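With one protein chain withheld, the remaining protein chains of the complex are depicted in position.
By written order: A, B and C. Residues from 1 in each chain.
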Amino acid sequence: MSTRPDQSATAEGVSIAGAPPPLAAKEVSVVYRTRGDFGRRTARHALNRTSIEVNYGELVALVGESGSGKSTLSKVLLDLASPSAGEVAYHGKALNTLTRTEMRAYRNEVQVVFQDPAASLNPRQRIWKCLASVLELRGVRSQLELNEEITKLLTGVGLNPAESFARRFPHELSGGQQQRVAIARALAMKPRIVIADEPLSALDVSVQAQVLDLMIDHQKRTNAGYLLVTHDLNVVRAVADRVVVMYLGSVVEMGDAEQIFERPQHPYTRALLSSRLSIDASKRRIRDRPILTGDVPSTTAIPSGCAYHPRCPIAVERCSIDAPEPRVTGDGSSVACHLAE
Amino acid sequence: MLWFVARRVAQAVPMLLSVILLIFVLMQFTPGDPVQAMVGQYPVPQSFRDSLTAEYHLNAPVWTQYWYFLVNLAHGNMGYSYASHESVTSLIAERLPNTLLLAGSGYIVGIVLGGVVGLITATTKRRGFDTLMQTGVVTAYAIPSFWLGQLLVMLFAVHLGWFPTQGMAPVDSNATGIYWFLERLSYLILPMLTYAVYEGARVTRLTRVSVIDTLNQGYIVTARMKGLSRWQTVRSHVIRNSSLPVVTALGYSFAVAMGGSVLIETVFSWPGIGLLLVDSIKQRDNQVVIGLVVVIAVAVIVMNLLVDMAHALLDPRIRA
Amino acid sequence: MSLSGDSVDTAELAPDLDAPRPNTSPGWSRGNATHEWWARMRASRSGMIGLVVLILLIAIAMLAPLISPYAPNELAGESLQAPSRSHLMGTDNVGRDVLSVVIYGARIALLMGLLSAGLALLVGGLVGGVAGYAGGAIETILMRVTELFQIIPLMVLALFVVALWGSHLWLLVVAVTIAIWPLEARIVYGQVKALKDREFVQVARVAGAPHAQILAREILPNALPPVIVQVSLDAGLAILTQTSLGFLGLGDPNAASWGQLLYAAQSYLSTAWWMSVFPGLAVALAIIAFSLLGDGLNEIYNPHQRRGTLGRSR
Partner (left out) sequence: MRSASIAECGHEESNAVKETQLLDIHDLVVHFLREEQVVKAVDGVDLRVKPGESVGLVGESGSGKTVLSRSIARLMANAVIDKMSGQVVFQNTDLLSLSERELERRRRKSFLSMVFQDPLGYLNPTKRVGRQVAEALPPELSRRSRRHRVAELFTQVGLPGDKASLRLYPHEFSGGMRQRVLIAMALASRPRLLIADEPTTALDVTVQVQVLNTLERLHREQDMALLVITHDLALVAELCDRVYVMYAGQIVESGDVETVLSSPHHPYTQGLIASMPGQRRRMNKVDGLVGSVPNLALLPSGCRFRSRCPHAFDRCEEMPPLMPTSTGSTSRCWLSEPEAEGEDPS
């Protein structure tokens, strides 16, 4: 248990020796206790002792199905939700111990792009105002500078002519354009870490690629760290350096993208990969696909032991009793399964 | 379901205590001394003052006072009317059935009428009819109930002479059997109608919105795909589902109706608790006023309880 | 499927989320906001009728001394005279000119209605806003208290306050305010709470915007429209409550108000219909005006659930 942080550090193999990762969640749990109608209490275990880190220059993909806690994890990393246990560390320092200046640095450095671009823009602000209020937080004050910066930002995300877009309200833009504005706003803070929570899933197929390109371009150019939260494995395959697979609030496997896709260790990862539809498939592949039975259980009733055991094709008795701890395997990835090699 | 009821009832208790606390707090803010707040502006003899002070522990700290206020209520003791020297409890008990008769009948007629009209306006395709009904609803909604009562009295009672103007029964009546019933009915009709117009307008509006909303749901498309006819779809998928929000709103509207009964009972001199409330206020008979406010609050809480249960019966998602 | 009359959700059938929207489509206010607002207001039948009637009422109230034939409490002639050329709406039981009382009554009704609605917005907005934004225990406590006030029927609550504290003009305003503030509190609370969790507010937090800025720039501008609609409806309710108190004989006996006239009329229903009909009409008109205005504003701010009370717009 106590050795885990070191283990995961070696597991990722990306962090520079000694220096703590710029953004990391350590053993974070989030439990939402809701009082349902008429006093019935339910506890929703959104995250269960989850650790993850994001380093500069890498693109980490966080994959999982509904209820896997991937959105909660990104909220925790953004300090929009507070963990019930564990902590989020910014350059090795827990968020709630940051000084004012450090907090400001964190707020500057870590930015977000949400799923629904229409909801993430204030409907009553013109694009200019929307970007300006962010730039002002960075200390850009004069009208001239603001105009200049906003033009640069909008052109940077492919919204030309910038002046015309700056004058508009969000609803006058298409979904793809709105998402570009949302990205521009995140970039206005010159972030070194960007957390993108399902940034593509609200967009049309033909627009997804454009938006993805834009983010990848920024990531490569500025050497920023990206945490891409998604359920689309095809996207992950195309762009990720490292992959973290979550199931019901726990990380079941993480490792180098190449390794995860070529040699998945956890049975859930394997099931996830085999359910990826592909247009290369020779016809009727659907008929031959191995089927994972059952649905994702609710986070209010997480199975005992390994949360995956009721659906797992290779589960043994032990799996229903104790929960497997993440273990580093031969090729440097980390997997939480009793039966993994 | 049983659990649901038990939990819901258990929750009503603190609610009740808090409402009584609210009433108590409002009384605390009354200018003048507390005895005066309780009895109103009667010149009361010192002996009565002392007995009240002792009964409600008015010299004790506020929390103790609240406790004895509650204890007295729990024993059904709401004090004595200084005007009539009767116990407040018996005064209210005497008047309550009359209010229930009037409000209940008006409520039922209004709900039935409003439900039917709302369903028709929502499903009909004739725009003109819909607009007409809608305009009617807005108008009915905006007309003060007491004024509508006055208009009805002037038209049907004074001008046409069809119904009596005021009261609940003639002073000296020897009608029996069916005649007795008809006589009572003739007194009931106008105030009941006033109630029903108001309640009906509200229910029409609610039902219309709710039915239109239900018709836009996916399962209506599913029903049509299954080959159900229009009427079958309405019967089996629309009515129950669209009654959910209406039932919820009825809980709130009951409170409004209780408020409205004060006005309607005044117009028609109907001897219910609403009229009692107004008379007591005018006579500064505050013991009665306090008792009435408590009783009305209890009635509203009970009604909300019933509505929640009806809701749970209609909607399986709420149970469990 | 032809069951539904007019409101089929075509957005579901062909969402054009990704198509640039033309400038004429309805939505939140935009370029030339005032201009746009006015254009849409003019397109709303309910809204325009409400606005015109309301402006008329306000004009009457303001110009009362100029247009009213008599002073409100002046004994203008014999009592209980039917409408005639010299007394267009007749005279009341003490010989006042009904028309004059109705005209001056507009002053009291509008003043007291708007005053109580405004005060209720102030109290309710503060309670609801704090509860919605703060969350946690503060939220629970404040909203429970708001609920309590709603258990006692509005009218009964107002009566209770009058019974305890008396019925001077300003106490009536307080009574009505106490009765209707929970309505405002709930709507403000609902708005603020929903907006607080919206993505664009969270983005502002992530960028490090201070609370004051988030409230002022992100939450308030978006919470305001539905609140304005509610205030318009509640102003009508305030007038109704205040007139009702007057009708019960609990209004200020010295102020010439609609409610007071209706109270007096109660004793003369068989002889003097004009004492009831004209002030009642005035009350109904004022309430309809506020309610139509509210509908119109609702159409402007929520164009997608356009369901005007007077049929469709345009």
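Following the convention adopted for this analysis, a contact is a pair of C-beta atoms (placed from the backbone, for glycine too) under 8 Å apart; a residue touches a chain by one contact, two chains touch by 3 or more.
As the structure is a computational prediction, the values presented were derived from the model and not from experiment.
*Asks:* Return the single residue from B:T135, B:S229 or B:S269 that touches the missing chain.
*Replies:* Of all options in B:T135, B:S229 or B:S269, contact with the hidden chain holds for B:S229.
*Asks:* In the complete assembly, which of A:R104, A:R276 or A:R327 touches the absent chain?
*Replies:* A:R276
*Asks:* Among A:V76, A:A132, A:V157 or A:V207, which residue is in touch with the absent chain?
*Replies:* A:V207
*Asks:* Of the residues listed, A:V60, A:L292, A:C306 or A:C319, which one is in contact with the missing chain?
*Replies:* A:L292
*Asks:* Against the chain that's been left off, what residues of subunit A make contact? List them.
*Replies:* 65-66, 174-177, 204-210, 212-213, 216, 220, 231-235, 237-239, 271-272, 274-281, 283-287, 289, 291-293, 295-296
*Asks:* Could you please point out the subunit B residues that touch the chain left off the display?
*Replies:* Interface with the chain not displayed, on the subunit B side: 125, 217-219, 221-230, 236-237, 240-241, 244, 314-317.
Here is the rule we use: only the chains that are shown with their structure count from here on.
*Asks:* What chain lies closest to the overall centre, CA atoms only?
*Replies:* C
*Asks:* Among all residues of subunit B, which ones touch two or more of the remaining chains?
*Replies:* In subunit B, nothing touches at least two other chains.
*Asks:* Which subunit C residues reach two or more other chains?
*Replies:* none
*Asks:* Could you please specify the touching residues of subunit C with respect to subunit B in the complex?
*Replies:* By the definition above, subunit C touches subunit B via 1-9, 144, 147-156, 159-165, 236, 240, 243-244, 247-250, 262, 265-266, 269-270, 273, 276-277, 280, 283-284, 287-288, 291-292, 307, 309-311.
*Asks:* Tell me, which parts of subunit C touch subunit A in their complex?
*Replies:* For this pair, the touching residues of subunit C are 17-21, 23, 27-31, 198-200, 202-209, 213, 217-218, 221-222.
*Asks:* Which positions of subunit A touch subunit C when the two form their complex?
*Replies:* 78-80, 103-104, 107-108, 110-112, 114-116, 118-126, 133-134, 137, 167-169, 171-177, 182, 185-186, 189, 202-204, 207
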